[in-house]
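Here the complex is missing a single protein chain, while all its other protein chains stay put.
The letters A and B name the chains in turn, as written, and every chain counts its residues from 1.
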Amino acid sequence: MANDREHRTKMVPVPSKAIIPERDLDKTPILEASHLGIDFGGLTAVDDFNLTIGRTEIAGLIGPNGAGKTTVFNLLTKVYQPTRGTILLEGKDTHGMNTIQVNKLGIARTFQNIRLFDNLTVEDNVKVGLHNQMSYSMFSGVLRMPKYWKQERIAHERALELLSIFDMQDLADHKAGALPYGAQRRLEIVRALASNPSLLLLDEPAAGMNPSETSELMDNICKIRDTFQIAILLIEHDMNLVMGICEGICVLNYGKIIAKGTPEEIQANPQVIEAYLGKKKGEN
Amino acid sequence: MSKIKKLNKTTRSNFITYAIVIIAYILSQIFSSAGIMSNSLRGQLVPICAYVVMAISLNLTVGIMGELSLGHAGFMSVGAFTGVITAISLQDSVTSGPLRLLIAIVIGGIMAGIFSLIVAVPVLRLRGDYLAIVTLAFGEIIKNIVYCLYVGMDSNGLHIGTVSIEALQMEDGATTIINGPMGAVGITKLSTLLAGFLLILFSLFVVLNLIKSRSGRAIMALRDNRIAAESVGISPSKYKLMAFVTSAILAGMAGTLYAMNYSTVAAKKFDFNTSILVLVFVVLGGIGNIRGGIIAAVILTILPELLRQFSEYRMLTYAIVLILVMILTNGAKARQFLERIKGSLRFIKKKSDGGGAVNG
Partner (left out) sequence: MTVLSNLINGISLGSIYAIIALGYTMVYGIAKMLNFAHGDVIMVGGYMAFCAMTYLGWGVLPGILLAVIICTVLGVVVEKLAYKPLRSAPSLAVLITAIGVSYFLQNTALLIWGSDPKVFSSVVSLPSLKLFDGQLSISGVTQVTVISCVIIMTALVLFTSKTKIGKAMRAVSEDKGAAQLMGINVNSTISVTFAIGSGLAALAGVLLCSAYPTLMPTTGSMPGIKAFTAAVFGGIGSIPGAMVGGILLGIIEIFGKAYISTQLSDAIVFAVLIVVLLVKPTGLLGKPINEKV
């Protein structure tokens, strides 16, 4: 276990030079979900969900409200255990794992309704994300052993570095709960990134943002993918964002996939149009 | 440069806390040796230290971990009685009083820690008020068990029973250590103000350093948002257990310190009311504010002493003060008023700072 994850035991790479990745679906995909489904007391919320995401792909998950998009996120991160189907992460079956194990294996996420550690500072929020990349024990921490000082120093620098992606390093000492809405959304992304994922799930990252903030966010999402070389799956209602940056899109309605494809294919798909706008008069 | 400034800010707050404790110790030493302090107040010094440690310890559970405990006195009780048993059974082998006290405190803490592991099973499964009632239940169970516990010692070693001292069938000249509802008897007083002061420093050191470490951040992250903390790979059971057991160990140590200050200690001393008393310290001092909890513990232990002249109206006054303070510090109208004052102060000072998550 430790050996084949050695390339990830280091702390998250320093954002440095951008590399524009090729489409990499030919390599082993980062995520393969097949026939995923969950029932809540007889009600099927998600059914027969199949999705493959490449190592550095930006993928979109769209669909009307209540289609089951967030439920898919909850299944992938094991907030809910799937009733049916398998999830392979880097080829490993995540069956029976919990949220913590799945995160250690490489999935991190943000939440639709923001979930920050409100009473901690911005920097500490990011450091919580870095938690599993530090290794000193409680005793070294309480006794302030050299290990503590060394790792805390690195964590401090890394946290500021990560915050600098969104130009938030100056907010490091503020309480997370006191940040404005947009900054809270960005901090959630930074915190998720800090846990060194290979797949980042973003749940409506642009919700409540104005067009200029959204376009800045689009640039930043691409920047994150390029610098960290990770895959990103995002749920979003803002079609400009989805069509602008996603390489693959998956459309969900009533818990089932109704279409998959490139942005162009999705935009032309009659079923998708129907799901969003309803049936035209005269058709049945 | 900003790094040094930041470090200074967090350590500064801790430094003030340590300084307050040290100054308070020196002042009380001076007052007590100069004879300015009344006898009853001098008698309260060690209990005050024990309550301060309890307040620090409970703050770890309530303020830092964010779970309500209504049975913290239970751990104090475990610590008190195992500490007493240890001290009395070592009476002949360890002649140095301070050393015997140290061993008793350590054993008391360890036993309380072991007991907390048993309670930890529900702690990790339950939340909110359901957990609160389980801690309450635990405190009552401990009290009940000590009520029917009889421990004595003769040349063959320790005897433990649940019926009566006679039923232990000890040799003549045996020492009774715990006598059922009477509690521990025949304790040689070993606790001193210095011991209490050192224990406070130790608890502060443990809790403040824990908070500003990787583990402490994980505990607070779980408090603020469990689901988000899990999503970045933090195990709730591991860190909740860590906080809970640490808190219990400190409470056990405080218990030993408290018990070794008297010649007899009954199980009733550590009942629900004591748990509530400590909770009041924590809430009045500001939940999660370690320094506030310490100050509240000192003031609220001295207050009834100061109110002694009102004799029978003393507890009534205490109750009214408690209600008024809660309403004034937490009431909606009172808070608006405070905000306004703060606002104008800020206008005058023109400089405000955000402050850390936890004030030391």
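In this text, a contact is a pair of C-beta atoms (placed from the backbone, for glycine too) under 8 Å apart; a residue touches a chain by one contact, two chains touch by 3 or more.
Just so it is clear, the structure is predicted and the values come from calculations on it, not from any experiment.
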Hidden-chain contact residue, picked from the options B:Phe138, B:Phe197, B:Tyr239 or B:Phe270: B:Phe138
Missing-partner contacts on subunit B, residue numbers: 62, 68, 121-122, 125-127, 129-130, 132-134, 136-138, 140-141, 144-145, 147-148, 227, 272, 276, 279-280, 283-284, 287, 312-313, 315-316, 318-320, 322-323, 326-327, 329-334
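Just so it is clear, only the chains that are shown with their structure count from here on.
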Interchain centroid distance [CA atoms averaged], subunit A/subunit B, Å: 42
Of subunit B, residues touching subunit A in the complex: 3, 6, 9, 205-206, 209-210, 213-218, 220-221, 223-225, 227-235, 242, 288, 354-357
Complex contact set, residues of subunit A against subunit B: 77, 79, 98-100, 103-104, 108-109, 111, 115-121, 124-125, 127-129, 131-132, 134, 136-138, 141-144, 148, 151-152, 156, 172-175, 178, 191-192, 194-195
